[in-house]
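In this view, the complex is presented without one of its protein chains, the others remaining in place.
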């Protein structure tokens, strides 16, 4: 523990946080933690492991998250076979697990994403042979030759808040700046029933959901399946379209600041939920896409019925008229979709 | 033909339309047509039939489209079994087919949606037993009792531009106004290869795509498979969330105004494409959802490569970072998804 | 009609057939028809068309069915692009439609396959680029280069009842004799609701199911959706594994003899059913495979409940223990699966 860069500081907590903390935890001092994992600390599984931090609801953590390729993809020559195959399966390193005191199986962990900022000057993406949406894969197995491996390096302009896409054939062929909208590609708790899933897998515990909805300002609700919840996060994406279709977003190491809000005791979300100023949201992860949407959609209807007093059939048909559905990822072990209910239609 | 309310008028064409027509058709007078189908004119198939209008590129049509239930759903008691089962399969009536002079197999028909306005004072939606996304259906066949039939009537406030959702348990339980964003639930040409599909089916010819992207201001590109293209439209939705999940949107008869733009000669879109101020878009219809997205996504990449000079692998990875994917419908014979490329990233 | 080779003969009907005919039709003379289509007679659609024969229940038809490539694939050089693309979509020619007197919408047509024998000396198969199960296709659209086109010619040994598979690299590389088990790749009636489907499509009307269960000795139950049922057949496969995975079976022109059994009046099968000495069977066609199986399985349970008095939950669990599920095709527009209930477990 001594080799970790970690500081405990008395938090500058405003009234709301204090109230929150007082109400829920009986603790007077919320703390702020900073943690930078070393290579030996990286986690590649959800489930098991030893906590890197033990914190309380009300605390804030500032975490350094490594990129999905352990920082090994630095030039266009660093293809999957050259840079990442040698370390496989040690890709998509997670920072964690973090133990939250008081979290018991059956509770819901509530995390708020306060900030995400790139910790490096360039990001990367790649086409990995036999991985992605428009190719044969280990799951959708076929007889084709694999697609050609390619790497794109994206310079980051923090002042402008953009990354630059540059054609693999050179900037004279095509280049363009794309605004950053960073989010946590991966965040989750320890799975239920003793299972352990690779950090590339999204499932009922969260994990590698790759949803734009886990960006700055979002609140994330995750199931607590083991004492302490044992949550991890990583895989920051600076930019990503719906579906992460080529299999890799614009990847970068980042500083991530998260507030641990009061636990919801005695009630466990069935599948991850998110919330921001505009929407309450349910996420479902499964294959095929149909089933991922079904999980999210039924959970949203249950949410509206249980917490907002909607009639079940009203909720079904009203969602049909007003809910956007976000395609999160359609490339991982399971696909992830998000159903979003506009808060303006919630009963007052 | 004499019993149809149809008027040919010299169009009040502005400079742009005249130029367009002059350039493409060598015709000096674009015409404006108005057509209100009688019950006997309704079409329930894409493919076959006798044209209700013969028009030219450059012409404008103002069409009356009946709602998907032939106007028979007027109260909460008008459930599917009472109001619609008796007329089955005569649901989702289409206005058309319309013959476009000069359109030959291998061309692309280009239509621009100029206006859509509700022609009635109330709209409706319903839960149909064994139809919709969160229920067993004829395709996803199971052993459950069907979900209960229910009807919702939505009063339309044209001045405010809203419809009112009222709980099936009464307005005191819950009611809310929802802004209208009308679009064409169904629009398509005659299918290829002599096939004929019910108006409830979306496929490569377009049809019942139920995509929000066919609203006012959108340009729609459809394949021409038979002489004259023989296109129809109908099924206006005033409001719909992504997926049309309960199976029925907010349905109403409407006045629809469409400009027939110059044909793209000698090049046929592989699947419907849309365009508006912000996006160029490809639509794919298939089951499961995975395949619908694949069709749309590959078409978008082909579009970028063929028409905008993108390198294929650049296009794949750039789309992965910047393209939204819209869930059109996930309830019809085939699901429809739309991949949207932001025009701001097109090369100048 | 005069140019068709067709003979009406007084059938040599045994006691059973006579009894059958007497019971059901009140007709004293069952007839035997022979029909050899000319090229202009080929049908490539289910739905529409003019009958090539008008017959009665109790009649026997001996039909000549062309192979799926119109006889154009004769050597290893006759790839899809060379031999079949030029005639597209005129592939999978059907013999029919045949009008059955007395058949009305809501009835079930019952056909018994009496004999199938190859009419030629060699059969063929091929790998068609972008068609088949282990490749990207028009539906499962991807970014790969297509698989290489290849053709295999299978000499037929009628005496031994085998076809010979010969390696594309020559017989010295590998060759083997495979026993023939001929069946009707395609058989169906006119679809419901005015729809017309290409002969390559299987659906609720039957069509291109590519199921081994439509071989000699099988009884086939098909829905009657239009007056006369308007059924067609073709696409004889001499040999096929489950799924027809490369997309093409061992294809040959054939002589097909079918008895039209008495209609089941006033009751229409929901999906095609088959019967032989060992099994009663339901076929479902849909995508993905899951849904095809569901359609067939629920139909089987309904059949056991409605016709054999089973309790619904008994039927569900008993089927789970004793029913084989046959993979018909997993390459066509829809996949087809067959659920088979052993007759020995039917109540006496």
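First chain written, first letter: the chains are A, B and C, and each begins at residue 1.
By definition in this document, contacts are C-beta pairs under 8 Å (C-beta built on N, C-alpha and C of every residue); 3 or more make two chains touch, one makes a residue touch a chain.
What you see is a predicted model; the values in this text were computed from it and never measured.
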Which one touches the absent chain: C:65, C:79, C:125 or C:201? C:125
With the missing chain put back, one of B:65, B:79 or B:135 would touch it. Which one? B:135
It is residues of chain C that touch the chain not shown, namely 125-127, 133-134, 147-148, 150, 152, 165, 167-169, 173-174, 176, 178, 239-250, 288-290, 293-294, 297-298, 301, 310-311, 313-314, 316-325, 327, 330, 335, 345, 347
What is the set of chain A residues that contact the non-displayed chain in the whole complex? 44-45, 47-48, 89, 138-143, 192-198, 284, 286-288, 290-291, 294-295, 297-299, 301, 312, 316
For the chain that got dropped from the picture, name the residues of chain B it touches. 134-136, 140-145, 147, 288
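Here, only the chains that are shown with their structure count from here on.
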Chain occupying the middle, per Cα centroid: B
Give, as an integer number of Å, the spacing between the C-alpha centres of chain C and chain B. 36
What is the distance, in whole Å, between the centres of chain A and chain C, each centre taken as the mean of its C-alpha atoms? 50
Chain B: positions in contact with at least two other chains: 287-288, 290, 294, 297-298, 301, 316
